[in-house]
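Pasting a structure here, questions to come.
What you see is the complex with one protein chain gone and the rest in place.
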Amino acid sequence: MARKTSQTQRMVVTIAAWTIGFLIFLPILWTIILSFKTEGDAIKTPLEVLSAPWTTASYAEVQSRSNYAGHFMNSVIISVGSTIIALIIAIPAAWAMAFQPGKRTKDLLMWMLSTKMMPAVGVLIPIYLLFRDFGLLDTRIGLTVIMTLINLPIVIWMLYTYFREIPSEILEASRMDGASLKNEILYVLTPMAVPGIASTMLLNVILAWNEAFWTLQLTTSKAAPLTQFIASYSSPEGLFYAKLSAASTMAIAPILILGWFSQKQLVRGLTFGAVK
Amino acid sequence: MGQITLTKVRKAFGEAEVIPGIDLQINDGEFVVFVGPSGCGKSTLLRLIAGLEDITSGKIEIDGREATNAAPAERGLAMVFQSYALYPHMSVRKNIAFPLKMAGMSDADQTAKVENAARILNLTNYLDRRPGQLSGGQRQRVAIGRAIVREPAAFLFDEPLSNLDAALRVTMRQEITELHHNLKTTMIYVTHDQVEAMTMADKIVVLQAGRVEQVGSPLELYNEPANLFVAGFIGSPKMNFVTGEHAARHGAATIGVRPEHVDVTPDGIWEGRVILAEHLGSDTFLKVDTRDVGEMTVRVSGEMRLGHGDTVRLQPRPDRIYRFAEDGKALK
Amino acid sequence: MGQITLTKVRKAFGEAEVIPGIDLQINDGEFVVFVGPSGCGKSTLLRLIAGLEDITSGKIEIDGREATNAAPAERGLAMVFQSYALYPHMSVRKNIAFPLKMAGMSDADQTAKVENAARILNLTNYLDRRPGQLSGGQRQRVAIGRAIVREPAAFLFDEPLSNLDAALRVTMRQEITELHHNLKTTMIYVTHDQVEAMTMADKIVVLQAGRVEQVGSPLELYNEPANLFVAGFIGSPKMNFVTGEHAARHGAATIGVRPEHVDVTPDGIWEGRVILAEHLGSDTFLKVDTRDVGEMTVRVSGEMRLGHGDTVRLQPRPDRIYRFAEDGKALK
Amino acid sequence: EELTIATVNNGDMIIMQKLSPEWEKATGNKINWVILEENVLRQRVTTDIATKGGQFDVMTIGSYEAPIWGKAGWLLPLDDLGEGYDYPDLIPSVAAGLSADGKLMAVPFYAESSFTMYRKDLFDAAGLTMPEQPTYADIAGFAEKLTDKSKEQYGICLRGKPGWGENMAFLGTLVNTNGGQWFDMDWKPQIESEAWKTAINWYVDAMTKYGPPGAVNNGYNENLSLFQTGKCAIWIDATSSAGRVYDPNQSQVSDKVSFTAAPQATSPEGSAWFWAWSLAIPASSTKAEAAKSFINWATSKDYIKLVGEKDGWVAVPPGTRLSTYALPEYQKAAPFAATVLDAIQSADPAKPTKDPVPYTGIQYVAIPEFQGIGTFVGQQIAAALAGQTTVDAALQASQAYATTEMTRSGYIK
Partner (left out) sequence: MATAHSRALARLMVSPAVILLLLWMIVPLGMTIYFSFLRYNLLMPGMESWTGFDNYYYFVTQASFWVALKNTLMLVLGVLCITVIGGILLALLLNQPFFGQGIVRVMVIAPFFVMPTVSALVWKNFFMNPVNGMFAHIAKALGMQPFDFFAQMPLGSIILIVAWSWLPFATLILLTALQSLDSEQMEAAEMDGAGWMSRFYHLTLPHLTRSITVVILIQTIFLLSVFAEILVTTNGGPGNASTNLPYLVYQQSLLSFDVGGGSAGGIIAVILANIVAIFLMRMIGKNLDA
């Protein structure tokens, strides 16, 4: 339907979209702006804030108080690590459910999802005790395991929906061509599902990165990710807007940048089988 | 090299018996076509032979060796799928080389084989493209290439041309025929298009509801259909059937005449009104509503200036009347 | 009631001029088919008439009234899309009733109209199904039903049968022809299948690269193609073309003979070897490699016991030789 | 060795963190800091010590936890910090508050009572004078006169954020001085008593009329920044704020602020609270020696000097050592020193209320169940402050809850 959308209509849409987009983005933008102001300027009225001089003092302050690099590395290791492990477990499971579906497949999938509805606070003490006994408190391994388990259902579901879009004939062809199951998954299925796997990975890195309950409860310092870093600024005393902004910016910047760079990939994959 | 024997092969999906029991012998080097209406079990039978489904009971032998429980890859067969089933993330070269790689062949040997296959199939210039960058016909050729390099005992084709447009279908079907001429390997080809069946097969197997209705060469089936079903299925347009009095006059429960064996002459025995006239230039197809024997389809070569509503008289060629008994069996 | 006139209609997508300027007159009640190779602008032209695209310049009149800038719904035309474009979440009944509902018709009237259309199209038993539960042919009929109920001035069809399999295509094309007989409404039908064009049209418009190559009845186009393009496009199998000395002998740059106008006789003028023989029972198609005039396709009625490698002599029927000038125009 | 130290994100602790490399350099040890907001810290630390998770080598705990945990045997006694650690110099009431069974279980990092801070300039401008020992009636009167919402000037700032360590800290003292108590001698909750009603009604009334908007979410930190930016005329809160509002680096009102004792109503007992943030070592710690060395350093006289020299004398952790108050530099820099010392020394957790009670603690009750009850009551009162329920209803719900809890725990037979 490529008829002339009148120029005015296009302008209206442009203005509306930009306005709404800007409003949605404003909280983040404002945080970034405040992080470059002094504490005194940061609590002034918006116009005064904008005209105040810029400074990176808050970043320096935050940097001197916290081991940002350490938290950052922990976040990366835990979120990426848990995603990769989840993928390794989920790919075969999703393969089986997509290409060898049984009567129970759907129920199984739904059961898996329902494990995500378990409220974390309810099981904290048991998990804490278990972690203590296995020496997993404040270890990256421990947290990675938890993140893996939390995200596994979503990973399986997403992969399952991608795999179902792959014609089973292709897998049969590879079987006729003499591929073993391992080769079938390794050389044919996985590469074909790369876009889906990539967006699954992204979504799960984001979810793991932002997870703020288990990360806070089960780590102290050595394995503490950025959620812990931000927790120490969450209600500090006195004038604190600039420092809080700087810390917030530092905590969300990596994932925001990753998200922006890969948004096409992410958006393409975010359908959960909802688009036929 | 390429002899396949099915003995009492039966297949049921749960309750549903799709193939109640088939015996079939396919000889080395033959081009065998399975035809039949949709859902009759053609694909299932092919997949049983390929090993992609377990048979419920019975025996499959390939080159005299029992293969009933062998894995697909062990049977030495190659399959070309309807949807081509190319690996979209691999180049044409890699697609064709894939079975060789799986067999652990050295890179040099792979290259040699792939290039030979590409030459045969006219794909040399496309070896580095991805399947997505190829036309339908080229994709089909890649799928065949992947089958060829394995030098299988037999090729299995499941409606390989049904995704192509009419013109390309004609070309590709000629290419496959030519390939068979050159390779002389056994080929089993599934289609529901009877033109393909007629033009390609050495031997046609007509299936209905999982049962073999007739096995024979194309012209055998055209000239001597074993029963009503085969008679109606083979030939296009479809054979006209007449029952009742007119059939009884020929000592049969049903008689059949093919549209190309009915002439329009002023002294024809059946009179009728033209209800549809399709003028193709080369032929004219008439649908004639006769009082005596119902609707008749007639094919006339060349142009015939007839239109809707004209009255004509039709005369079947007497040596071309097929006779069938009550139970549908052909009468000799 | 259904007369459409295009005057100097031009369409460009940005830089690309898809239709450089077309004048066309479609009379009331006519069945007009647009044919042409892929990408020649058939769909675009149809969509310009429907109002789904703006024309760049020119004028469209429907029943004598200027409609160039009218909205699609105002033009009183109905369109049937290639993909059927049924509303998947509505029942067949609701699908058909949709245009009536949009026009604000009362429920009772809607029901009456829908049931009438369903009766015409043999859909009465499927009225409560969803499109997803219908076969391809039935879906096509629903799409037509949705068009019929509006009692449009003209129907527009864009390759309505190209998603159906061969057998169904034949049936549906006869149904549409019959519908036209009954309704006598103008129909504009786009296809690239020349069999459809030949069998359905009152008038065929052959397009190439957005330009009209020839307008005429099917047999006019078959018998008197205006140029090489039309000659090659109309008729199946394709006309054989010969250039050079043999053509010069007929006083033309190129001559053409249709496969059905070449006879196999011992005293034919061209000698050649059969490289492909397709036996359909009713016909035999030969591809013959001649020394004199290259590859020739020949159609022989009935069976002819010839195979790969046999030598034959071919004789074109002298009154059926088409002659073309250097620039492709037909010579009279 | 590597020590993991959990602490609150208060200014004094952040200074400690900033100075800690000195100790690291001197001893060759390394510290991993876990700095959290008070609520989260308390929850993390409690979970860990109660389950013997062993994640922390040094914990920052309050005077509420120290005796309870000490009794439970969860903490390492700290009465052997070595030669130079001048125990008698610790303010005796502070040390007593952190002891269990006569042993010091945690050493104070800073201690505080509560008092009244007010804006001298505003009082002068309005022609008001603050008495030495104000009453709550006085305070309400002043607040009324000093409120000018159009200029974002609010007569009084008080804690509103629910939590036993937040709004209930202040409200505890308000109830006490009105003659109320948490429990009677039979551990029966007294929350629906007249004293409570008077106290809470005064609070809700004053805050609604003269308080800043959003008061229900104002904890200590929020009020501090309100006061520092000149938005409050009167603020009754911790004595440890003195340094912060007096520090020109942090405060816009440093030269306009004065201090006096916490207001009283009918009874002087428990009118000002007592709290000490202190450092303790879990009994399970495997790095006790290093931990002790750190604690010694961080609570020593030398540390106080170090802070004084590096960050200014106003910023030194108050309320722990008598010697601090004897330092001339400190007296000069912090004119409020005497007021503070006075308040701390007179706050007696052992006699918190007018009538006798079976518990210790002024603004808290030193039993494990108190956290839950205190938090619940704090929430109810916050709801009353936000206008979502009435004071009476809030107190009634609180009474019911406390009764249930005390019954479940077996205090009420």
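When the chains are written out, they are named A, B, C and D in that same order, and each has its own residue count from 1.
In this section, contacts are C-beta pairs under 8 Å (C-beta built on N, C-alpha and C of every residue); 3 or more make two chains touch, one makes a residue touch a chain.
Predicted model, so just to flag it, every value in this text is computed and none were measured.
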**OP:** Have a look at D:214, D:248 or D:335 and name the one touching the chain we're not showing.
**Re:** D:214
**OP:** Just name the one of C:83, C:122, C:171 or C:311 that touches the chain not displayed here.
**Re:** C:83
Subject >> Where the missing chain touches chain A, by residue >> reply: 1, 5, 10, 13-14, 16-18, 20-22, 24-25, 27-28, 30-31, 34, 43, 45-46, 89-90, 92-93, 95-97, 99-100, 102, 106, 108, 110, 112-127, 129-130, 149, 152-154, 156, 168, 171-172, 175, 181, 206, 209-210, 212-213, 226-227, 230-231, 233-234, 241, 244-245, 248, 251-252, 255-256, 258-260, 263, 266-268, 270-276
**OP:** State which residues belonging to chain D touch the missing partner chain.
**Re:** 39-40, 43, 46-47, 50-51, 68, 72, 152, 161-163, 212-217, 226, 231, 368-369, 371-373, 375, 379-380, 382-389, 394, 397, 401, 404, 408-409
Original post:
What residues on chain C make contact with the chain left out of this view?
Top reply: 50, 52, 71-73, 77-79, 81-83, 85-90, 98-99, 102-103, 146, 150
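The definition used in the following text is that only the chains that are shown with their structure count from here on.
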Original post:
With chain centres defined as C-alpha means, what is the inter-centre distance between chain B and chain D in Å?
Top reply: 90
**OP:** Mark out which residues of chain C touch at least two other chains, giving numbers and ranges.
**Re:** none
Subject >> Shared interface positions of chain D, touching two or more other chains >> reply: none
Original post:
Across the complex, what residues on chain D touch chain A?
Top reply: 4, 6, 9-11, 14, 17-18, 32-38, 40, 44, 47, 51-56, 219-221, 224-225, 228-229, 244, 250
Subject >> Complex interface listing, chain C residues touching chain B >> reply: 165-166, 170, 174, 177-178, 181, 193, 195, 198-199, 218-219, 222-223, 234-237, 258-260, 276, 278-283, 285, 287, 299, 301-303, 308
**OP:** Could you pull out which chain B residues touch chain A in their complex?
**Re:** 50, 52, 71-73, 77-79, 81-83, 85-90, 98-99, 102-103, 146, 150
